[in-house]
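Removed: one protein chain of the complex. Kept in place: all other protein chains.
Here the chain labels run A, B and C in written order, and each chain numbers its own residues starting at 1.
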Amino acid sequence: MNLKKKNNRAWFLVLPVVVVVAFTAIIPLMTVANYSVQDIFSPTNRLYMGLDFFRQIATDPAIIAAFQRNLVFSTQILAIEIPLGIIIAKLMPRHGWKAAAALVIVAIPLIIPWNVVGTTWRVLARPDVGLLGVAINQFREFDIGNTPADAWFTMVLMDVWHWTPLVALLVYAGLRAIPDAYYQAASIDGASAMSVFRFVELPKLRRVLMIALLLRFMDSFMIYAEPYILTGGGPGTSTEVMSILLVVIAVIQFDLGKAAAFSLIYFLVIQIFSFIFFTVLTLDERPGATKKRNRTAESARDDVARAIGGSR
Amino acid sequence: MTTQAISITRIAKVGSYFDWRSWVFWLIMAVWSIPLLWLMSMSVRYNEDILSVFEIIPSRISFRAYAEFFNDPLWYGALINSLSYTTMNMVLSVAVALPAAYAFSRFTFSGDKHLFFWLLTNRMAPAAVFLLPFFQMYQALGLFDTNYAVALAHMLFNVPLAVWILEGFMSGVPRQLDEMAEIDGYSFGRFFITVFIPMIRAGIGVTAFFAFMFSWVELLIARTLTGPNAMPLAVQMATTSSATGLDWALLSAAGVIAIIPGVIVIWFVRNYIAKGFALGRV
Amino acid sequence: MATIRLENVAHSYDGGETYALKEFSMTWEDGKAYALLGPSGCGKTTLLNLMSGIVTPSQGRIYLDDVDITDKPTEQRNIAQVFQFPVLYDTMTVRRNLEFPLKNRKVPPERIEERVNYIAELLGLEDQLDVRPAKLRSDLQQIVSLGRGLVREDVAAILFDEPLTVIDQNFKWTLRTRLKRLHLATGVTLVYVTHDQTEALTFADDVLLMNDGEVVQVGSAEDLFLKPSHEFSGYFIGSPGMNFLDVTVDAGVVSSDGQHLGLATDASLSGAMRLGVRPEFVEPVTRGGVDMTVTKVENHGSFQIAQVSFGGHSLMAKVDSDIFVEVGQKRPFHFDSERTFLFQNKKAVSTVDTGSTKESR
Partner (left out) sequence: MSLELRGISLSDATDDLLYDVSAEFQKGMNVLVGPTLAGKTTLMRLMAGLVPPTEGQMFLNGIDITSKTARERSVSFVYQQFINYPAMSIFDNIASPLKVQKTKPSKAEIADRVEELAELLGLTPLLNRKPSQLSGGQQQRVAIARALARKSDIVLLDEPLANLDYKLREQLRDELQKIFSDADNVVIYSTAEPAEALDFGVKTFVLSRGRIIQEGSALNLYKEPTNIDVARVLSDPPINLVTSRRSGKKTTFGDASFSFSNDQLENRTEFTLGIHPHRISVERKSPQDVAFTGTVELAEVTGSLTYIHLELTTGEYVVIELDGAHTVNPDEAVTGYFHPKHLHGFDADTGMALFATTKVSG
């Protein structure tokens, strides 16, 4: 029985959050919207541009290329991080102090500042003194500064190193929520480890994997710090993701109108995925989701059973 | 008596007595820690060795980089800036989020679902989108290049994060408890502080950790809203690394120091990390 | 089908300090229905887990048809288990769920087909075979998980760990009827754990009454009610439970502070003991018996509970609803002969002949 009380006075409790987030989100978004439809030379001299900037964005090859790069980047990292995360989660010890130690060690990459990750991998990838660079250099020439493929490879590897632990921890939490009875039943049924994974674990991990997928997609789609420090978007524009390009347009080219329009489109794409994410997150909380108690006809026989079962 | 929970290892162990699963796991973790160990080894080597000699175990060790870090006001100042605005942000975010999370967890009110979703969209908003407006707004408010600017700006995604995680923890507390406290004669304030908050201590701890973490690792907004006076550690590292003639050892040392705050707290929230990232929904 | 034999099996989770299950031996006959009954924490689930192989006993051996299976893991024991909540493979239809154990044991396909159809019919699931189990009612879901055990021909026993716990109150009845009929139809040995007296006594041929890790008595519903061998059987079975009186026995003569109560059938007994009689067998009579005063009457409609006292003792009598009983009444009550017992340190040592018997109830 959902005990949540209807109480509009609750707005007073929520007000501080609304004020703060409005100040930090709505006002800025309004200014962005404002810029996206006007060309501003000075505070007093502005020219209404209508949707002109948005058309420019839609046709700007650099932006389209960055968008495609982001898509490819997100798909590649998901294709690696989701399965790798599941494997690590499956291998993690479940009981005793080893489990606690494993949780901490797996989580370490997640608490390292994003710029430090970029710096570390930038050094690691140097062909002369970096461990990774030197190792690859033995076989083939490796230079992230000039060969786009090497830069892209390092960027993907860096992201896999940095964020696979998140997938592993989410899947691990999902696995630990599975009651032991399912494993006992599977062993009684003589199920092999493979079928335990396929028929017991995977179906129970559906929701957690959806959360991992969406969380990783959105974060990778918005990535800035790590590639910026690793390659600055180079060599050329081979690793120039949308965030880097947006900062270039807004801060370096100082083309406010175009940057604002680009920001709005970028923001809306993310909101679409946030909505899917919201539906998944609140999947079992929606009233419709919980089965309504169906009242079967009270046959005399059931009364007797209920009374006896309960009282004697 | 608890039934002895059988671990997954029992099923997968096909007769072999040596627990291959843990071996493979710790092997993967060893490989995973290479980048971090490399950073640490660089922080204790000489610059000339770093750039000329490829060696895995450093032949000569010196703590010059760390000493220089803690003597150069530019560096330790940046550390203090980072610590101050992240702590400020953490306290503000949790304080503001607590009553709101309680409202979302205990009441239905007009527009609650939409508000809850709107908060999520802010947590997921791309930081790059807010560069320009933040820059102008905080300059207009005269807050540019101060710790307050970054602390306030980071609330954009930390307050929604805090509301969601706290609401996740609060929904674990049965509603009948609130009613019983009301019946026993507790006023709302007294109940909230003396009964309810102690019950979600773990939740507040985890929320504070995640608010701290997201603010501590963020680079873009921190860089945009700070000049020389409020320069945080992350920005300091990013700007020096782009100039030629780098002091790699010092940069690595700064990197290692930047990891320490997270490592200290992570042990305490280890069981809630997944729950934190999934906004309290796992 | 096979017999399962436990030889001085015991188990402790903390290395011998406390025993979740005290030393115990028993042979579980093939085809019988057993119930492990007792309050929470009495060790009944531990005993069940020892049989299923989830827990290996600290001491003692377990045999299946004289084959030692003590150290065999669950998958190599011929048992199946139904848990407190329905454990099903959500991504499979009911048919695939039933086929699963046979497929894993590499049973030829046509044999699987045959077995699954036979069991489906037995369980009354013929027209639900191609449905996802999640759509079924909770009691039918439990039937499907039971089916996974019945389908296997090598199953020696099916274990039930409080299977009615999450079933909706109205459907507990249909599941109980189905389990009883299935037992009669299949003749598989069943071991059923519960803390509910009615579930245990209705379901099982023999009930193992347990308390604090000890198997206090093994017997049919009638034995536990009419011939309790331990004070706990008297207390736990029946509602309200057995009355107990401190008595002194002198060469078979039973009396309590001067009031003669009857003669112990074992004349050699003497010393301080406890007399136990169920409220059902404390009956108001017109003459004979012991004079008692009624101190309280509760009328339950179909029966009355009269609180009666004599010489500082007070006990309860279950009186038929049509008999007139009133607080303050002074009238004789007597204890039914074969239904009155003497207990010495908790164990029943003899019945008491109180000079009158009633046809067995």
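Here is the rule we use: a contact is a pair of C-beta atoms (placed from the backbone, for glycine too) under 8 Å apart; a residue touches a chain by one contact, two chains touch by 3 or more.
Bear in mind the structure is a predicted one, so any value in this text is a computation, not a measurement.
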Only one of B:73, B:185 or B:228 touches the unshown chain, namely B:185
From C:100, C:236, C:310 or C:341, the answer for touching the chain not displayed is C:236
Even though one chain is not shown, chain B touches it at residues 174, 176-177, 179-187, 190, 195, 198-199
Had the left-out chain been drawn, it would touch chain C at residues 39-40, 169, 176-177, 180-181, 184, 195-198, 201-202, 220-222, 224-226, 235-241, 278, 280, 298-303, 318, 321-322, 324, 360-361
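Operating definition for what follows: only the chains that are shown with their structure count from here on.
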So the chain most remote from chain B by C-alpha centre is C
Heading the list of chain pairs by contact pairs is A-B
Between chain B and chain C, the Cα-mean centres are separated in Å by 55
Separation of the C-alpha centres, chain A versus chain B, in whole Å, is 15
Going by residue number, chain B touches two or more other chains at 3, 6, 10
Contacts with two or more other chains occur in chain C at residues 54, 73
In their shared complex, chain B is touched by residues of chain A numbered 3-8, 10-11, 13-14, 16-18, 20-21, 23-25, 27-29, 31-32, 35, 88, 90-95, 98, 100, 102-116, 119-124, 128-131, 134, 161, 165-166, 169-170, 172-175, 177, 180, 183-184, 186-187, 191, 193, 196, 208, 211, 215, 218, 221-222, 224-225, 228-229, 232, 242-243, 246-247, 250-251, 256, 259-260, 263-264, 266-267, 270-271, 273-275, 277-278, 281-282
Listed in rising order, the residues of chain C that touch chain A in the complex are 52, 54, 73-75, 79-81, 83-85, 87, 89-92, 100-101, 104-105, 145, 148-149, 164, 169-170, 172-173, 176, 196-199, 239
Chain A residues touching chain C in their complex are 179, 181-182, 184-185, 187-192, 195, 199-200, 202-203, 296, 298, 301-302, 304-306, 308-312
